[in-house]
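Structure provided below as structure tokens; questions to follow.
Let's look at chain A:
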Amino acid sequence: MKNSVLAAAFAALSVVSPALAQEKIKLINVVELSGAGATAGTNWKNGIDLAVADINAKGGILGRQIEIIHYDTQTNPGNTRAAVQRAIDEGTYAVLGPVFSGPIGASMQIAQRAEIAQIVGGEAAGLTKQGNPYIFRTSLSQSAAMPKIATYLQNGVKAKTVAVVWVNNDFGKGGRDSILPELEKRGIKVVADVSTEQGQADFAADAIKVKNANADAVFVYLNEEESARFLTAAKQQGINKPMVGETTLLGAKVIQLAGAAAEGVKGHVGLSIDAPVPAFQEFGKKFQQRFNAISDHNGLKGYMAVHMVKWATEKQKKFDKKGLADTLRGARITPKDEPGIMIETKIETNGDIDRESFLAEVVAGKQVIKETLPMINP
Partner candidate 1 sequence: MKNVLEVEHIAKHFGGIVAVEDVSFAVREGEILGIIGPNGCGKSTLFNCVLGQLTPSAGRVKLDGQDVTGLTPEEMNKRGVSRTFQLLQVFPELSVRENLILAGQEHKGTMISRLFGARDAGLTAEADRMIGFFRLGHLAEAKAGGLSYGQQKLLDAAMAFMAGPRLVLLDEPAGGVNLTMLGDLKERLRAMNAEAGATFVVIEHNMDFVMSLCTRVLVMAEGKVLAIGSPDEVRANPAVIEAYLGH
Partner candidate 2 sequence: MAEFIAYLIAGLATGAIYALAAIGFTLVWQTSQTINFAQGEFVMLPAILILAMVGFLGAPFWLATVLGIALFVLLFGWGFKIVIVDPMIRHGVLPLAIATMALAIIMKEGAKDGFSAEAQNFPSFLPVQTISLGGVSISLQHIAIILVACAAIGGLQWFVTRTKTGRQMQAAAQNPNVALVLGIPVARMVMLTFLINAGLAALASVLISPIYLAKFSNGEVIGLFAFIAAIVGGFNQVRGALAGGLIVGVIDSLAAAYISTSYRLAVPLVLLVIIILVKPEGLFGRKEERRV
């Protein structure tokens, strides 16, 4: 009791003290914390919280502590727009988030008009094709990742026919639209094109459909839980064809949820806490410790987003909002300069990201990296 009174007194003091208050740099994260995007958004938010705690513990950015504020978008474009506008009105240094492409599409013009960098978790190909110089990704876009998967299906799995299972939201549809032409280019035939619903619980019918298509391989492009549910259903229906995925399907969360059904799953991994990068694994442990949950790639993205801000600020040596975006554009960030970026990251002038990535397989309940793929334009 006494302690809490003391703590409250200190808190009050620190608010009053102008010196301390001035020093804080305000970052606002606008993300899906409820509605359809809540799981992805919560990971992103946790990654950001972890990054802010790390940075603040080490003295902040240019000596100033970060004050982080999270605004929920309810996965609704209208609300996202309101929240991004609010963030800008309240003087955020940069806008972090959101993760879903629809809400990003609804809010990116606002950040552009205000000439403020918006660092997002979206992977849909279209976001960086609109000539908006203020948007920045934190992961490979689907148009960069899908050719790698298609090549892997052709050469690694040696599949002639593929069944594609995708979630019918902007993430899944975008991935599906990106991979179909790549498969066609490589002479791989799509024998089943199965759309599933976001939040779908029952995958039995979809698994039976895939089984009857009798393809050489199954490409699964779903969110984490749906991936696990699908793998479980596929095992129940006795599907024994290779399951190939992109990042999410091989995530630790999927392995934990699907258990034995995830065994032998293979594919391409962008950001993963199991990748053979010590910083990733360390992040995974810290995340687990703090939130008692396994981080998916969105957690990593959120962590990196804050460190992109840190790196660029220290590079420009001032807190200039427009300058932040200018510094990020075309930059190359190495873990040597900024350990929090974890892996060498090249930012294209349109806001796309280029990085090394991995081919992996699930063996004995663990993601095992088989091969490291180089950057696309090193």
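A word on the picks: all candidates are chains of the complex that A comes from, given by their letters.
Criterion: a residue touches a chain if its C-beta (ideal position, glycine included) is under 8 Å from a C-beta of that chain, and two chains touch if they have at least 3 such contacts; residues count from 1.
Model, not experiment: these values are computed from the prediction.
Please find, within this complex, the candidate from 1 or 2 that touches chain A.
So the candidate in touch with chain A would be 2.
Which chain A residues qualify as touching candidate 2 in the complex?
Residue list for chain A touching candidate 2: 34, 36, 38-39, 42-43, 168, 194-197, 199-202, 204-206, 208-209, 212, 224-225, 228-229, 232-233, 235-238, 253, 256-257, 259, 293-294.
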